[in-house]
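Apart from one protein chain that is not included, each protein chain of the complex appears where it belongs.
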Amino acid sequence: MKNTGYSRFITEMQVRPDDIDMNQHVHNSRYFDYVLAARYEQMERCYAFPMEEFLKHRYGWVVRKAIVDYKRPLGLGDWFSVETGIVTLENKGCVVSFSIKSKKTGKECCEGEFHYTMINTETGRSEVIPEWIIERYSI
Amino acid sequence: MKNTGYSRFITEMQVRPDDIDMNQHVHNSRYFDYVLAARYEQMERCYAFPMEEFLKHRYGWVVRKAIVDYKRPLGLGDWFSVETGIVTLENKGCVVSFSIKSKKTGKECCEGEFHYTMINTETGRSEVIPEWIIERYSI
Amino acid sequence: MKNTGYSRFITEMQVRPDDIDMNQHVHNSRYFDYVLAARYEQMERCYAFPMEEFLKHRYGWVVRKAIVDYKRPLGLGDWFSVETGIVTLENKGCVVSFSIKSKKTGKECCEGEFHYTMINTETGRSEVIPEWIIERYSI
Partner (left out) sequence: MKNTGYSRFITEMQVRPDDIDMNQHVHNSRYFDYVLAARYEQMERCYAFPMEEFLKHRYGWVVRKAIVDYKRPLGLGDWFSVETGIVTLENKGCVVSFSIKSKKTGKECCEGEFHYTMINTETGRSEVIPEWIIERYSI
């Protein structure tokens, strides 16, 4: 992971039985949900900028692109860490990279990137990110 | 909750963003998943009888009946407790009751019962619960 | 199923791979989602009263109680029918019963009841069901 100047944060979670697929592994699509849950928790705890406050200003993030590299599966009851951090923060959006590691083995299970665009939740249209929001994320 | 002679156990969990439905509340069906996750965790921590060991003996539990009373919704990011305990433990199955409470308000969000039958995972058929398993659960 | 004077309707659906659990069967909680999907489709097609119109009047249904009897599992790719119908329609709510059958075997996989309360979506409080809505459902 190259140094981007932005902090990276870690959230720990556990696999729920309903995340397991017919092959006894976490369903591929659930890693999306894990990253979303980690970002949500980190917005409050790490950025001191809970999603609720963000929504009050009628701003929202929508995913424009997702890239996930799967390396090793997680299984029933496994604890894992979700590390995320901003890679680039620009005019109308940002790129967040993530890495999910098994607590038991310390090995990486998957990594990837989400590209977000900031929208006005009333119009549904993308909007230039105001300076004060860029500052809140620039830690 | 009437005293049944069986212990009751509590697991704490947090709502994940993907649990939220279009009305901003936890989707009705997710409470099933929460109880399943709590029982799974309690089998290992409280009964010292992890599901993996249970499965190694080729036993499994299948749900025969579920009853859920919904009282108050949970929302995004809420922490909650899942209290569960055996109500009756009989020949071929057991009844487990549960109560889910919001950590923030202390109020009950839903409660209900799951009726389980023990099966042999090789035949898929119900089986009389052996004495040593009844003992493991009789705490 | 006793005759209640209300019509019963059938929606056909197919199991999605992400509905399958670690035991190769449809996850218990997904039957909730199937009934919800069937009712949604039937509101439009059978009652000529799409959920969107209902919501425009600021009405909503919330589940107060759910009872599900599981009989036989559904598996990967199975087609099934969801039959639903009103059992009772009263002052502030209704009871809807359902039966899910496998298309392949014709046998019942599960059946049960949902108890709904009508709410005002602005206040979140229950409300007396107006006569014109009772009429729309009384077919």
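Order of writing sets the labels: A, B and C. Residues in every chain begin at 1.
One rule holds in what follows: a residue touches a chain if its C-beta (ideal position, glycine included) is under 8 Å from a C-beta of that chain, and two chains touch if they have at least 3 such contacts.
It should be emphasised that the depicted structure is a prediction, and the values quoted were computed from it without experimental measurement.
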Worksheet item: Any idea which of A:V68, A:V95 or A:I133 touches the chain not displayed?
Response: A:V68
Worksheet item: Taking the full complex into account, what residues of chain A touch the chain not shown?
Response: 23, 27-30, 32-33, 36, 60, 62-70, 121
Worksheet entry | Contact footprint on chain B, counting only the chain that is left out | 17-18, 20-22, 24, 27, 29, 76
Practice prompt. Identify the residues of chain C touching the omitted chain, counting contacts across the whole complex.
Written response: 16-18, 33, 36-37, 40-41, 44, 51, 76-77
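In the analysis below, only the chains that are shown with their structure count from here on.
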Item to complete: Look at both sides of the chain A and chain C contact and report whether the same residue positions are involved, with over half shared, or different ones.
Response: same
Worksheet entry | Most central chain, judged by mean C-alpha position against the global CA mean | B
Worksheet item: Degrees of rotation, nearest 5, to put the Cα trace of chain B on chain C?
Response: 180
Worksheet, complete the sentence: Distance between the CA centroids of chain A and chain B (whole Å) is 30
Worksheet item: Between chain B and chain C, what is the gap in Å from one C-alpha centre to the other?
Response: 24
Fill in: Euclidean distance of C-alpha centroids - chain A vs chain C, Å
34
Fill in: Residue numbers of chain A (touch at least two other chains)
17-18, 76
